[in-house]
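This structure is in structure tokens; I'll ask about it shortly.
Every protein chain but one is kept in place in this view of the complex.
Letters are used for the chains, namely A and B, taken in the order the chains are written, and counting of residues starts over at 1 for each.
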Amino acid sequence: MASDTSTNVTTPTADAPNLLDAFPDKRQALEEYLDSLPLARAAGRKKGFLIQSLHRAQAIFGYLPEEVQVLVAKKLELHLSEVYGVISFYSFFTDKPVGKHKINVCTGTACFVRGADIILQEFARQLKISEGETSEDGMFSLGGLRCVGACSLAPVVMVNEDVEGNVEPPMVKKIIRRCMQEGE
Amino acid sequence: MNNTFTQIHTVKFQQPLHADVETNHNPAFEVRFEADGEIPVPQVVIWLGSGEEQHVVQGEQIRKGINNTYVATVPANLIPIGDHMLQVQGCRKLDLATAIEPDWVKTSKPLNIDTPSLTTQQLLARRFGKGPVRPTEAKPIPAMVRVTVNGQQVVVEPETTILEVTRQLGIRIPTLCHFKLDSFNVEHRMGSCRVCVVEVEDRHNLLPACCTPVVDGMKIKTNSLRAINARRTMLDLILSDHPKECLTCEANQSCELQNLAHEFGLHKVLYEGEQSTYAIDLANEAIVRNLDKCIMCRRCETACNEIQTVGILSGVRRGFEAVVAPTGEKSLADTKCVFCGQCVAACPVGALSANNRTYDVWTALNNPRKKVIVQTAPAVRAAFHEAFDKPAGSCSTGKLVSALRNLGFDHVFDTDFAADLTIMEEATEFIARLNKNENLPILTSCCPGWVKFFEHQFPELMYMPSTAKSPQQMFGAIAKSYYANKIGVNPEDLVVVSVMPCLAKKYEASRSEFAPGGIRDVDIVISTRELASMCKEAGIMYDSLPESDFDNPLGESSGAGVIFAASGGVLEAALRSASEWLTGETLANVDFEAVRGLSGIREATVTIGDTQVKAAVASGLGNARRLLEKIKAGDASYHAIEIMACPGGCINGGGQPFIHGDTRILEKRRAAIYAEDAHKPIRKSHENEYIKKLYEEFLGEPGSEKAHQLLHTHFQKRDNL
Partner (left out) sequence: MTVAKPIITNSAQLTEFTAQTRTRMSDVTKINILVSMGTCGIAAGTTPVLKALEESLAAQNLTGVKITRVGCMGLCHSEPTIEVVDTASGKSVIYGNVKASHAEAIVAAGVHPAEGLKVIERGWYYPEDEENTQDAPQARIVLRNSGRINPEDIQEYIAQSGYQALCKVLLEMSPKQVVAEITDSGLRGRGGGGFPTGRKWSFANAQKPKEKYVICNADEGDPGAFMDRAILEGDPHAVLEAMAIAGFAIGAKNGIVYIRAEYPLAIERLQIAIHQAREMGFLGKNIFGSGFDFDIDLKFGAGAFVCGEETALIASIEGKRGEPTYKPPFPAIAGLWGKPTIVNNVETFANVCAIIRNGAGWFKRIGTTGSPGTKVFALAGKINQVGLIEVPMGTSLREIIYGIGKGIRNGKQFKAVQTGGPSGGCIKRDQLDTTIDYDTLVLLGSMMGSGGMIIMDEDDCMVSVARFFLEFTLDESCGKCTPCRIGNKRLHEMLTKITQGKADMQTLQKLRDLSASIKDTALCGLGQSSPNPVRSTMNQFEDEYLAHILEGKCPAGVCADLVTYSINENCTGCAVCKKRCPVDCIRGEKKSVHVIDAEACIKCGMCLSSCKFNAIDRK
């Protein structure tokens, strides 16, 4: 599904720098998906499949490095610049590997008036990264998230797929510690 | 009134859809007409039935539009259903329009057009007798719209934008992102800079003039305080995110933003805050990208993606961070950019500019150990003088030569000479392929932008382009061999400078195959604009320059070499030589008019002896793509095709003085080129005496082994990403 972000992040190893060569099964999964699109019936409108293809590709690879973009671009007969223009526009897509643990602080208004900005600052301080960045060890990505609709629990933090409600600054350290333990 | 034209239409009025059936009469409708000058007493006469009864529409029922257009309102219930005649005195062009019922004017036939000599009576006789009626089906004419601009009422065609209406009225609304190339049917109309906003009554926001079509009854104020303040604010905002280093900017004095800031009298920076900063892209020989200066007008995107279909530029990221860049925000050198420079020509500011090499030329000129020679491309002479505020088309090759000589070049040569040489090789190759009927069509390959384009995007057609080098590179190769030897200078100590209308030529000269043994055939390439700036730096006054001639032996050229500057010229030059060689007869007329022009794709069939040679010309890479796709699909076949990357050919190259969207300038450059050709004593490449001598003394004959070694090249497949 489009919003499936639970797949593991794939990072190419030094001896196989190309992600597609390093993960032939993932490559195959993406190619099969692209081949399943009714492109023949969409003359002149193939670009209409771009965003869903990128969703799928990101679900498979965890992010969208250039070699994945190239695969999509070739199949949809697009210039690579068009694909990159789209990826860099939408906040859902990223061409950089994301952290093992994704921490997203809800930046909805309800959370804001209940102190979400302080929570975000606290995560940034503890993890030593800014919003939108991934920690050097690849463990954490920190981001803002638009309203998740759990306003009664504000402020809310999404820790990977789980909602943490009523978060207060002292909880930040605990959340990070818990993730580290899970990671071991 | 002398020379008045009378238009008479026979009009068949049908039962209108919702008309009052009892009266059998028509609803109100409009007659629109145009005249060459003002009509003192405009009137429309309607002759009913057989011509006995007439109604005259005049006075307040006729409104004057702009450019001597008039709209007469024929009131309702005046005309019964049937055939009638409609006469307008003093008009050149007449249209029937109906604002109310599109269906009821069934047919309208112009009875007579442009007949100044006939009297109305004579015309009537024709109408009811057997006059020479030229019937044409009337097209449905959309109702005209009435708009008020700054209190002045005008009648204009629907779908006209506010900008067009105001320009017709002589009001200039400032624009920045808007970009229109009339000759190429290109309009970049994003409405994104908001510098052209105007106030329209009953609309709660200001509207962008460039992309708002007028509607009936619209009341526009172009100069209200609200509109002017908003435009100033837009400029203030753009300036707040733009480096204030105009004095040292490549676009100084050609910058549209600088102009507007000056015109608006912006004397201080109103808003301060963060400015976008990017690394400057200097990694290629041709184009420099300094995105700090990008104002997000996106004109370069239209140039690259729509006109040229090269497709390397896109808006990237969003919000304040949005900018235009290639994929992955890479350097142009790492993309399929062909360096045509059309993006540079489209850029209103200094975000995209030529990789300026004038300092290298100064250094070489001042190096006593170096012999420095210069070649100047055919199109340079057509536009060089524009940089000195001379009107387009009023060029002088002699002054250009003097200017170069004044700069201190040891010898001033002409790329036109090498163009003649190119024809010798290319026409020979063409005849060989034609005789064997293989590898056809032959594609010209003197345009480096086009060469790189097919290397990336059409590698499967790589057998088609002629292997002959471009004139620039032929010149370099001959200079560093034949000429260096002749004057007894080591090739290392000979500096070949090119002045080109083109930025891709800078890239071409840097290709490794053009540096045998590590010595480049062409050392430095500067653009027409760079040459002009060197002349200004050197204090050369254009008006005082004498006319002088190129040096020999590499300065003599035929008219065929000259016309390389315009789209169609290479093909025409090749045809001049090829037909004489094929038939052995002298051409009666060397002007192949069919292949000339600014249009994107032209086709012609030329009879050479017994052969019908099918030729095509494309300029602008988007047009080239369309032509090649047709060939690939088997929908077209030709023997020879000329392709130039820039729309209109080299006269519109990315290194030429900026035309700022005024394509009339290109027409003038083109005319100047063909005039120079017409005045040349020799107009065919193979008749150039110095070319003949070159083959005799050095190369042998066209297509010889030596010629291949020095004058031919090869292509390579490149990534198409």
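Quick note on the criterion: contacts are C-beta pairs under 8 Å (C-beta built on N, C-alpha and C of every residue); 3 or more make two chains touch, one makes a residue touch a chain.
As the structure is a computational prediction, the values presented were derived from the model and not from experiment.
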Touching residue (missing chain; options A:70, A:98 or A:147): A:147
Selected residue (touches chain absent from view) among B:40, B:151, B:170 or B:273: B:273
Residue touching the undisplayed chain, where the options are B:262, B:318 or B:632: B:318
Positions on chain A contacted by the hidden chain, ascending: 1-4, 45-52, 54-55, 76, 82, 85-86, 89-93, 107-115, 117-118, 121-122, 125, 144-154, 156, 163, 165, 168-170, 172-173
Touching residues (missing chain, whole complex) on chain B: 190-195, 197, 205-206, 208, 211-213, 226, 229-230, 233-234, 237-238, 240-241, 270-271, 273-274, 295-296, 314-315, 317-322
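Following the convention adopted for this analysis, only the chains that are shown with their structure count from here on.
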Inter-chain centre distance, chain A versus chain B - centres from mean C-alpha coordinates, in Å: 45
Complex contacts: residues of chain B adjacent to chain A: 305, 311-318, 326-329, 335, 721
Chain B contact footprint on chain A (complex, rising order): 66, 69-70, 73, 79-85, 88-89, 95
